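Notes for the one structure printed next.
Heads up, one of the protein chains got dropped from this complex, but the rest are sitting where they should.
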Amino acid sequence: MSINWFKFSSPATFYPLAGKLIPIFGVLTALIGIFGLYWGFFQTPDVLTDQKQYYRIIFIHVPAAWMSMWLYVIVVAWSLIGLIFNARLAYMIAAAVAPTGAIMTVLALFTGAVWGKTSWGTWWDWDPRMTSELILLFIYVGYMALRSAIEDNRRSDRASAVLALVGLVCIPVIFWSVNCPDPNQCAALHQSSSMSGIESNILFAMLTMTVSFWMYCFLVPLMRARNIILEREHDTAWVTEMLEVKK
Amino acid sequence: MFNIFRCIVMRDLTLAMRRKTDVLTTMFFFIIVVSLFPLGVGTEKETLRHIAPGVVWVAALLASMLALERLFASDYSDGTLEQMLLTPQPLTVLVLGKVLAHWLLTGLPLVLIAPLVGLQYHLSIESTGVMMLALLIGTPVLSLIGAIGAALTLGLRGGGILLSLLILPLYIPILIYGSGAVAASAIPGSELQAYFSLLAAFLLMALIFSPLATAAGLRISVE
Amino acid sequence: MLEIVDLACIRGDRRLFSGLNFSLMPGSLLYIKGHNGSGKTTLLRTICGLFLAEDGEIRWNDKNVRSLCEDYNKEVLYLGHHNGIKYDLTGYENLQISATLDGDDVDEDKILYALAKMGLAGFEDLPTQVLSQGQKRRVALARLLINSSKLWILDEPFTALDVAAVDLLQSVIAEHVANGGMVILTTHQEVALTAGQVQTLQLGD
Partner (left out) sequence: MSITEFFHMGGFGLFIWSSVGVTFALMAIEIIVVKKQHGTISKRLTRMLRMNKKVDQ
C-alpha cells in the first residue's frame, strides 16, 4: 500500500496519530531503558574492575551526546521540509524537537563533566568534544531565543528555519576548528575516542540505551508538537469540535 | 550590475558621512575594550604579550557585533529596505553592497587601529603586521555572517542581545584561527601560511553563502 | 496584464481572505475598499511580491510572478505607508538612487523637472529631514514621474497631502492610466478618470 505522506501532513490528521503513538513510545523508552541499564550494570563481567567502575557513565553520556547532534539534524530537516513545501506542520515539529535537543545537550555536558572529573580529575578541561557540545548548546539556545522573540508564527518559523540551516553549514567548520586549533599539526582528536577496543557487553548495553534515548526523543517532541498544534490551530473547526467532545 | 553595487556602497557611505559620530563609535568601543584588559589582568609585559591575540580578536568580534544592528535597521524603519527588495536587481548584490559599506565603516577602522593595540600590548612589529593582515581577512567574514543575524532579527525588540546570541557561536572558527595566527607569529620560525589560507577560505565561503541567507532573512523579516 | 487566481493570505494565524480572483487590463484603475484589518495592505504587498501568499497565484502576462521575479519587479512600483526615502539624503539624491536601482537611466533635469512638478522647486538639495510631512510625501510621489513601471501599487497615497497635492496626484494617476498604465490603490478619495475603466474590489465582509 502506498503511504500517502500528505495525508498526515495536515495538523488535523497528525494530532490523533501523535496521540496514538505517544503511549507506544513511552512504554518503549521505559522498557528498553530499564533493560539497557540492567545489562549495563549487572551483565558487564568483571572487566569493569573497581578503578574503572566510572566507565558506566558512558551508558548515559554517549547516547545523550549522539541524540543532541542527531536532533539538530532533525530540526534542520523539518525546517527544510517546511521551507520547501510551505508546510506549517513541518515547522511545528521542528519547534517541538529543538527543546529536547537542548536538554540532551545539557545532559551530555553534565555527564561529560562528571566523566571528566572521574577520569581526568577536572570537571572541565576544554576537551574538544566537550567544547563542541557546549557550542552546540549555544546554537540551540540561539535557535530557541529567535523562535520565542518573534510573535508572528509565520515569520518565526521561517526565520528560525534559515537560522537552523546556517547553523548546520557552520557546525562542521566550528567542530573542526575546535578539534584542531593549530592547522599545521592537526592532532585531530588528541583524546582518541575510546569506541574501538570496547568490550561487547558494554557496547551492547550502550547501544540499547541509545535506542531508549531515541524512543524518548520521539516521545517528548510528539507531545510538544500536539501542544503547539493545539495552540496554533485553536480557532479551526476540528479543534473546537474535539474540545467539545472532551468537555 | 557593478554600478548598482557601487551605487549602494556610495549611498551608504554618504549616509554615514552625514552622521560622522556613528563611524567612530565602533572604533572607540574596540579601543576601550582592548584597553580595559590590561587594567584587569595586570600590565606585566609577558602576560600582556601572551593574551594580546585573544583580547584583540574578542574585542573585534564584539565591536563588529554591536555595529551590526545599524546595518538594516534604519532602512527598515523608513521603508527604503522594502523598496530595495522591489528593485529589479538581485537582492544578493544589494546585500553585498551594504555589507561592504558596513565593513568599510566598522571593520576597516579596526585594522587601521591595530598598530596602536600592538604598542599597548608590547607586540613585536612582525606580530602587529600579522595581526593587521589577519584582521583584514577576518573582519569581513564577521560582517558577512553578522548580516545574516541582522536580517533575521530585524525589527525585533531586544534585537541586539538576540543578535549576539545567534551569531557569536558562528564566529568561533574565525576567533580561533585569527588569534591562532597572531599567537603563532610570536613564535619564531612558525608557519603562518596555513592560518591565512584558512581565514581566506572562510572569507570565500562567507562571500558565497551569506548573501543568500541574508537575502532570505530580509524577505522573511520585511513581510 | 495582471491576473490574480484564487489568492489566499493568512496573517498571524488569521485567514484574511481566500479564493480571490480578479484581473486588471492595461489602462485601468482598481480601487480596493474594506474596513481596517480587512487585509487591504496585505493584498497589495502580496501582489507586489513582498508578502508570500498562502496559496493561489499571481500572473503577469500569463506568466507566474514567482518565475519572473526580477522582470516583474521592473514593471511594479509600490508605495506603502512609509515614504521609502532616506531623511539624511536630499530629495535629489533620493530620486537619483531609486532611479539607478530601478535601472532607468534618468538624467539630472528629468529629476529636477519631477521635483518641480511635485511643487518642490527650490527644495531639491535640502536634506528631506527638514521638509514637512507633506513635502516628504511629495518627494516619495515624485518617483512616480521618473519611474517607467507599468503597474503602480499605491497604499493610501493621499494621506498627509494638502488639497493642491491631491489634485496633482489625481492628474498624475489619470495620465498614467490614460497612456496604458495600471494602478491599484486603496483610498477614501475618488480619482476622476478621463480615459480607461475603473474597477472596485470589496475586501472583508
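Brief remarks on what is shown
So that you can tell them apart, the chains are marked A, B and C in the order they are listed, and the count of residues begins at 1 in each.
Basically, a residue touches a chain if its C-beta (ideal position, glycine included) is under 8 Å from a C-beta of that chain, and two chains touch if they have at least 3 such contacts.
In this text the structure is predicted, and so the values were computed from the model without any measurement.
The chain not shown here is in contact, across the full complex, with A. For chain A, the residues touching the absent chain in the complete assembly are 37, 41-42, 49-54, 56-57, 60-61, 64, 99-100, 103, 106-107, 110-111, 114-115, 117-118, 216, 219-220, 223-224, 226-227, 230-231, 234, 239-240, 243-244, 246-247.
Quick note on the criterion: only the chains that are shown with their structure count from here on.
The touch graph of these protein chains is complete, with an edge between every pair of chains. Seen from the Cα centre of chain A, the chain whose own Cα centre is farthest off is C. Chain geometry summary: the mean Cα position of chain A and that of chain B are 33 Å apart. Here the CA centre of chain A is 48 Å from the CA centre of chain C.
Taken residue by residue, chain B touches two or more other chains at 223, whereas all remaining positions touch fewer. Chain C has residues 52 in contact with two or more other chains.
Residues of chain A that touch chain B in their complex: 135, 138-139, 141-142, 145-146, 149-150, 154-155, 158-159, 162-163, 165-167, 169-170, 173-174, 176-178, 181-184.
Of all residues in chain B, those touching chain C in their complex are 3-4, 7-8, 11, 14-15, 18-19, 74-75, 77-80, 82-90, 94, 222-223.
The residues of chain B lying in touch with chain A in their complex are 145, 148, 152-153, 156, 158, 162, 165-170, 172-173, 176-177, 180, 184, 190-191, 194-195, 198, 202, 205, 209, 213, 216-217, 220-221, 223.
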